[in-house]
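All protein chains but one are shown at their positions in the complex.
Chain lettering (A and B) follows the sequence in which the chains are written, and residue indices restart at 1 in each chain.
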Amino acid sequence: MMALLGALLTQLLHAALLLAAAPLLLGLTRAAKARLTGRRGPPLLQPWRDTLRLLRKRPLLAEPSSGVTRAAPYLALSATLLAGLLVPGFAQGMILAPFADLLLIAGLLGLARAALVLAGHDAGTAFGGLGAGRETAFAAFAEPALLVSVLVLALLAGSANLDAIAALFREGGQGLRVSLLFVALALCAVALAENARVPVDNPATHLELTMVHEAMLLEASARHLALWEAQAALKLVVWLALLAAVFLPFGMAPAGAGPLSWLIGAALWGVKLAALGLALAVFESAIAKMRVFRVPEFLGAALLLALLAAALLFVSTGLA
Amino acid sequence: MTGLGELGYDVAHLLGGAMLLVSFVLLAQRRLEAVTGALALQGVLLALAAAWQGHVQGAGQLLLTAGIALAAKGVGIPLVLRRMAAALPPAQRADAPGPLAPVMLGAVALVALAFLLAVPATRGAPVLARVDIAIALAILLLGALMMVTRRGALAQVAGLLTMENGLILAAVGVAGMPLVVEISTAGLVLVVAVIAGVFARQLGERFGAQDTALLDRHRGERR
Partner (left out) sequence: MSAAGALVLLHLLGAGLLAAWPARAALLNLLLCGAALVPAAMILAAPGGEGWLRADALNAPFVMLSAIIGFGAALFSLEDVRGEGFDARRLRSYHAAFQGFLAANHAALLSDNLGILWVAIEAGTLASVVMVGVHRTPAAIEAAWKFFVLCGFGIALALFGIIVLALAGAPHLPEGGARLSAAALRAAAARMDPALLDLGFVFLLVGFGTKAGLVPLHSWLPDAHAEGPTPIAAVLSGLLLNAAMLAILRGQAIVAANEAALSPGGFLIAMGLASLLLAGVTLWRRRDAKRLLGWSSIEHMGIAAIAFGLGGPAGNAAGLLHLWGHALLKSAAFFAIGRAARLKGDQRMDAIGGLARSHPPLGWGLVLAMAGLAGLPPLGLFVSEWWLAGAAAQAAPWVLAPLLPGLLVAGLALLHAMQRLCLGPPTPDAAPGPARPSTLLPLWTNLALALVIALALPAPLAALLREGAGLLP
């Protein structure tokens, strides 16, 4: 009973932390990037303020748009949120942990992307379609890389359940594996592409020639836009939390461990996310955006890494 | 014998895998300077792998091999190649490997082939040797692929050097392999590179280009 209660409580706390962390993390990366490029930058809470401002406004819909434009943001946000609930954060063994299959998480994120792409097409403008087309093309490379990475992790841990993988890796049961290194690189590349970060896309510009993610949102306004931006922020947290759970699993609190270790776990989780966010900011400042046509090469490299990881894993398990 | 999940095996696997990754980087690189950089990295990794094998097998002579690999393949040869690349006109410093996707797909297929060949075939061998043989075969085939897909003389030499790297990785993985071969290989590779350098220079002087495709025109007779 206590265990169940603990699992439920951690799950609720996780949800709250997730929602709170999303705009903060976005604000943090923006501020860090601004500092790194010599600007003062917006305050940390700016994403919150933007969201509140947008929510007060009345949405303006493009004339040819259908119900898709109105429904898509809700669908995308709820799918992303659900994915976020499945990714273990500060604690392990949350109540949804038995469902935290990596493939399910990937599917939910894919669902959110599908909603976004449909919304991009729905308004019938050129840029929306362009962005949606590019997003789909990139996804065609990113998703196989993600799936092969999942396969490698599942082979290593003996389960595709993220909670179980994190638990195993926390104890160092996987040893020092070259496959894991490759998968880490591949997943980082996929995360960059999925979150429309440099070098795949630039979240800070609306340059017609290169934009992907923003192009699909050009027609969104008011609360729809707020929802989309919240979804994007949430997706970033989900991805960083996923990377943290797999590759930096130390310090996670078991669900039944009690409030004190939850507190420590939450603090550590915050530090991990902040560190990853800062690393992202540094990376983005250090590197130039790629031409759109080279993005498939970038993601192809991720796919290659994942395949190599799988092949090397095959060699080592074939030897065992 | 060290086995799966143990440090001796894991580090060997890690270093070999990293060398394989560098082979992919080499295949994808356009600029010759980046190619030489990747070659140097692979040489250093090879030296580490040799040293590690020497440590695990308790074979002191492998440390010597590691030293030679570090000096020649990690530093010397890449430096020479870089200097030769820098002597080229800027337009020829990039050597386009053609469309990347088919090359990479071919590379993945070759790696799969190498593993499918080597893993079952080496069933009776010690685990450490098996890892190195499988990965070395993959590196060897990727080097061959690089030689096939590149036209530039320097890039072809780089492909040959990768093949030699793979060979040495295989040689150090086999416990008790007589040392003679490694030293002579290292020495000969140096000679190979020097001769190739002479050639590249001659080609450069004669045609103002390193592109061996230009030479096809001078073929005495179409086959």
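The rule we apply is simple: a contact is a pair of C-beta atoms (placed from the backbone, for glycine too) under 8 Å apart; a residue touches a chain by one contact, two chains touch by 3 or more.
Remember, it's a predicted structure, so these values are computed and weren't measured experimentally.
Visitor: Please identify which of the visible chains the hidden chain touches across the whole complex.
Guide: B
Visitor: Thinking of the whole complex, not just what is shown, which of B:64, B:80 or B:117 touches the missing chain?
Guide: B:117
Visitor: Looking at B:15, B:32, B:137 or B:154, which makes contact with the chain not pictured?
Guide: Hidden-chain contact among the options goes to B:137.
Visitor: Extract the touching residues of chain B with respect to the undisplayed chain.
Guide: Residues of chain B in contact with the hidden chain: 117-118, 120-125, 129, 133, 136-137, 140, 143-144, 147, 153, 156, 160, 163-164, 166-167, 170-171, 174-178, 180-181, 184-185, 188, 191-192, 195-196, 199, 202-203, 206-207, 212, 215-216, 218-221, 223.
One rule holds in what follows: only the chains that are shown with their structure count from here on.
Visitor: Using the touch rule from the top, collect the residues of chain A that touch chain B in their complex.
Guide: My answer: residues 175-179, 181-182, 296-297, 300-301, 304-305, 307-308, 311-312, 314-320.
Visitor: Show me the residue ranges of chain B that touch chain A in the complex, using the header's touch definition.
Guide: Result: residues 3-7, 9-11, 13-14, 16-18, 20-21, 24, 28, 100-101, 104, 107-108, 111-112, 115, 119-120, 127, 130-131, 134-135 of chain B touch chain A.
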